[in-house]
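In this view, the complex is presented without one of its protein chains, the others remaining in place.
Moving on, here comes subunit A:
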Amino acid sequence: VERKRSDEDLSGFSRICSPQRGKLDKTAGTSSDIRNTVGNIPMEWYKDYPHIGYDLDGKKIFKPIRTKDELDEFLDKMENPDYWRTVHNKMTGTDLRLSDEQVDLVHRLQQGKFGDVNFNEYEPAIDFFSSEVMIHPVTNRPEDKRSFIPSLIEKEKVGKLVHAIKMGWIKPRRPKETAPKYYDLWAQEDLNTVLGRHKMHIPAPKMRLPGHEESYNPPPEYLLTEEEKLAWEQQDPEDRRVSFLPQKYSCLRAVPAFSRFIHERFERCLDLYLCPRQRKMRVNVNPEDLIPKLPKPKDLQPFPTTQSLVYRGHTSLVRSISVSPSGQWLVSGSDDCTVRFWEVSTARCLKTVEVSGAVKSVAWSPNPAVCLVAISYGETIVLLNPGLGDKFICSATDQLISSYEEPEESKEQSVQWTIAEGSDHEHGQRLILKHPKAVRQVTWHGKGDYLACVMPDDNSSLQVVIHQVSKRRTQNPFRKSKGMVQCVSFHPIRPYFFVATQRYVRVYNLIKQELTKKLMANCKWISSMAVHPGGDNVICGSYDCRLAWFDLDLSTKPYKMLRHHKKALRGVAYHKHYPLFASGSDDGSVIVCHGMVYNDLLQNPLIVPVKVLKGHTITHDLGVLDVAFHPSQPWVFSSGADGTVRLFT
């Protein structure tokens, strides 16, 4: 009984879902199977009949007795808990109650799912045709035979094309033309010239912008009056200030075409064509490359390099030093009122002469045949015979001085010459010259007879006097004061005389008695001066730390300014034979420079700083006060405020 029921259930269901499966149901059907054979017809056709079709045996299937009306239906709906799962089978006219599986199946179908619960629609896909080449083919099917046999159809097609090409019916494709079709005017031009032209491009000058005069309605002041118009017309077209007549129109519409338009464009083109345009050539040069290469100091030997000897003995600043012409002795004058004579090679003080004032200047007579030293202190100059060197020369010097005879007519002189006597004479003093003013510097002429001395005074004409020792005569070469004289020097060869004032160095010709040159030192205050043994070059040291080298043949301005010192220069000196000069300064250093003067007038002197010599200690803000060269060796002496004289070799 149970099996029957289940079959019936199934068959009923299958009829709902797929009526065409009826044949299959028949096989599974039983004798109790009620099956309507009317087919797929509208069931209303059997509405008025008591049956609703026929079964397999051709017997009428009668309608169940329908007693249910609307009310029964409603009550059933309300009371039957299975009402929602009860369906009416129109073919049999019976009600079917759906089982749980069937309800579940209906729900699944409603949701669009597969009816079979066990069917997984999302099984993982197996990608047979991937990029990976597998060792086993996906299919094991052998290759077709046709894949080994040439295709007849293709052979036919190819044969046709070959025939057509042979017959000339088909032409191979022509290569594309790459050559440009235009003519390249600049094809042959060098790239550099193009770049050059671009670089050298000069834009055309801009035209003047139109002003009020060009306006169609210019302000009345721009309009020309009748006379002006006449004058304009009579002017040459080239002389006219404006090339047109300003005119006034009531509105822009009334302005006629410009009659001179073609002319004006033509003139503009003419301007551009004729305008001389050129670029100023400017060369970019590193300024340092223009400086001539100086030789290395090493190649300019010999020059003093190290401090060798210190001459100690003075107790105050040593103002001035001088070396004897033989180079064996050195004289130094100091503020401690002594003059000391030294042996150069051993730094031995051989003699000390005391005077009655701070010694300002000492100078050894350059004449090797006499043995005289000029010493200035206070208002006095003393000529002193140190008694060093050859005894014969010393005694000859004494004789020379004592053999002087007073001339008959003695002129009044501004300077008193007296002969030293007593203890002064024993100390070597021979002649004493009393000056009216304090003497600052003495210097000898190269022959050793004339002696110039400086008495600085701003507004007196008696600043420089020249003494002649052999005649005991004094002359004042200058009538007028040209400023405070700082120092003087004789020309080593010619009769010239150098006078340095604060800013200028004047060169006088002593024979013609005229001013030959005036050198402008370009510095604030000259302190010292030295003349090159050749006579054509002068160096000046100044208190504003500069050293000026003048080439007298070249210019009255300094040939070179050297600013190597940090403080005021106090002394400068040239070497007699070697191309050397030295400067001493308040910064305590002596700077030795190579200063080569060439005989060739076209070649400028070569100046190379070669050595800074330090040794003096700075005392009372003063360093080196005087420098002097050895007459024959490349050695330099310096005297300092620390009371020492030092020899650098």
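We take it that a residue touches a chain if its C-beta (ideal position, glycine included) is under 8 Å from a C-beta of that chain, and two chains touch if they have at least 3 such contacts; residues count from 1.
FYI, contacts and distances are computed from a predicted model.
Of the candidates "Ribosome biogenesis protein WDR12", "Aldehyde dehydrogenase", "NADH-ubiquinone oxidoreductase 75 kDa subunit, mitochondrial" or "Alkyl transferase", the chain left out of this view carries the UniProt protein name "Ribosome biogenesis protein WDR12".
The omitted chain makes contact with just one of the residues A:Leu350, A:Ala438 or A:Leu510: A:Leu350. Considering A:Leu309, A:Val439, A:Val505 or A:Ala573, the position touching the chain not shown turns out to be A:Leu309 (whole complex).
Among A:Asn89, A:Ser215, A:Gln247 or A:Gln328, only A:Gln328 touches the chain left out of the display. Listed by residue number, the positions of subunit A touching the unshown chain are 302, 308-309, 326-328, 345-348, 350, 389-393, 632-633, 649.
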